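Every protein chain except one is present and positioned as in the full complex.
On to chain A.
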Amino acid sequence: MPTSVPKAPGRSSGGRANIPAGGGLVDPGQLLRALPDALRKLNPAKMWRNPVMFIVEVGAAFTTVLAVLDPSWFAWAIVLWLWLTVVFANLAEAVAEGRGKAQAATLRAARRDTTARRLRDSADRTRWDVVGAAELRQGDHVIVEAGEVVPADGDVIDGIASVDESAITGESAPVIRESGGDRSAVTGGTRVLSDRIIVEVTQRPGDSFVDRMIALVEGADRQKTPNEIALNILLAALTIIFLIATATMQPLAIYAKSANPGVPDSLALTADGVTGVVLISLIVCLIPTTIGALLSAIGIAGMDRLVQRNVLAMSGRAVEAAGDVSTLLLDKTGTITLGNRQAGAFVPVAGVTEEELAGAAQLSSLADETPEGRSIVIYAKERYGLRERAPGELAHAEWVPFTAQTRMSGVNVDGREVRKGAATAVMKWVRDGGGHPTDEVGHLVDGISASGGTPLVVAERGRVLGVIHLKDVVKEGMRERFDEMRRMGIRTVMITGDNPLTARAIAEEAGVDDYLAEATPEDKLALIRQEQAGGRLVAMTGDGTNDAPALAQSDVGVAMNTGTSAAKEAGNMVDLESNPTKLIEIVEIGKQLLITRGALTTFSIANDVAKYFAIIPAMFAAVYPGLDRLNIMRLASPQSAILSAVVFNAIIIVALIPLALRGVRYRPSSAARLLGRNLYLYGLGGMIVPFIGIKLIDLLIQFLPGMS
């Protein structure tokens, strides 16, 4: 039983859509466990939702009556397999739902009844009432301290705390939540590990994030998506055509029989036409049962694949839209480049060696815990072999921390003062110390800025040593990813607050198709509208409150779980891991979902060819011996031919359950190549496989009683 929380941490970050996620294969145990559910689904009131399988059920019931009235081995064998066909279809859906149920169970554990300390007056943080979490309303303020469970979804309005969100994300490392900024959202059911925060409740009672997650993974309010509805219409039309084709065959068959009075009645054809059992068998074999049985499982599994990657889609519609996306808006920072800039070069002024500069830069950064500071130390070590020293080693050093006022940091040690920081601040400090920085420093700083980097000036009292070049580092493999996107026909646009020069440099390095520099939330929204006006579907990620309008406008808006409630509310997906690169995987999952539907529909229709070759001669070769030439599979007897087709029709459903759940293999490539491959596999394969399958089944069952 997969009891672990949604998934093991860190699995999906490098995961690809074509890697079967979390047990894509179905083990027999899973099928057995789903059996009770599958039997419950036989209720006609529920079957009605699936017209194709409903017809099979009605047919099965009808043949049961016929078999009771006029029992024979053959009739009962058909009855058995028709019922199995319905059960197998329900099994597919039940197995798909079963995986969601396991996840829902772990989520329910997180939704324990808790109590909350609700402030009587938001201005007074000392007086509160203890109330049940269910009584909280939007706008209430609650206090949560270390060791307590956050009682409801909300935003931190005061304080900072580390929070264990593993119950929801599966990520065991605690995260920081603080008031203001884009990391203010807390989720009900998570546990505060340290400190104390005031939370403003943003959820309506009973409509928490966890509640919605449970509903989603259980598929409780699963609605058919537009594309699923369209496909259902086509399947219904095909079903009607085959119903007409078989029903109208009856007068023709009666005439054929009467025109050949010498031919004795058979199990398939009597003076009253084709027998009911055979007629129902033909209908069931012809109507698209394979895709009809698997369609809803494919949809559920598609949502499930997203959950495996820790993404929650608020609607199936969004997953489908992901497959249609033609423009991806990607934030530069965190998505295309590593979250922070890194030291990329030490550029000394004349008269200073690189080693000298590196030493000073390292010294000034030892106590700097920002990622930029760390990167300077690491760069100095890797490039110049300078040993990393712990700040504690320099016992009598006086560390000067970075502040917003001074905009520099550094150290005073052994009478030496070293600073590094923003150019203007450090230059002023040098001048104040009696130094006269030359124009050379200005040129270096401007040059680095122009190339898209960030310059940090390093100086001693009265003397500038040189400049550290902080660079944006494009994540590894991004260029290949964007090339792939281009082959799939998807345009990538990088969004950044940088100036156009910097933006272009990074855009070129990363290989995106376009960029939006100095982007404001309004620019972003305008860009999305413009793309949509051109008929394109847009996907984006966002986390801040000011991203909310753009998230709401985009067709696929993925909000980061670390983001604000407003962002999460606006988007139609939430990434629990807050990994912006995942947008690309989401698109692939959306495509895979549609491809799986199309492939199995094609397979289902292509199967019918072989079934005709089995059943038509079985029905009519007695009256028109020439039709036996259609029996190209040389099936043993009319009975075994018909039963083989019915058995194949049922077994193929079970055989394809793993494929429906896993999705067909998807490799990013052009539409023409994808189509070629899938047509070959599922179109041509769909024609050939049943010929072989029916023949093999016939070889086995011809020895059953009543088959000759």
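A few remarks follow.
FYI, a contact is a pair of C-beta atoms (placed from the backbone, for glycine too) under 8 Å apart; a residue touches a chain by one contact, two chains touch by 3 or more; residues count from 1.
Assume contacts and distances are computed from a predicted model.
Among the names given as "Sarcosine oxidase subunit delta", "Potassium-transporting ATPase potassium-binding subunit", "Phenylalanine--tRNA ligase beta subunit" or "Phosphate transport system permease protein", UniProt records the absent chain under the name "Potassium-transporting ATPase potassium-binding subunit".
Touching the chain that is not shown, out of A:V52, A:A256 or A:V474: A:A256 (per the contact rule at the top). Here one chain is not drawn; of A:A599, A:A614, A:M633 or A:I697, the residue touching it is A:A599. The hidden chain makes contact, of the residues A:G132, A:P371 or A:G676, with A:G676.
Contact with the omitted chain, checked across A:E178, A:D324 or A:E417, is made by A:D324. Set against the missing chain, the residues A:P44, A:P71, A:P226 or A:P500 yield one that touches it, A:P226.
The set of chain A residues touching the chain not shown comprises 226-227, 229-231, 233-234, 236-237, 240-242, 244-256, 259, 286, 320, 323-324, 326, 486-491, 533-536, 590-592, 594-595, 597-599, 601-602, 605-606, 608-609, 612, 616, 620, 623-624, 626-627, 629-630, 666, 670-672, 674-676, 678-679, 682-683.
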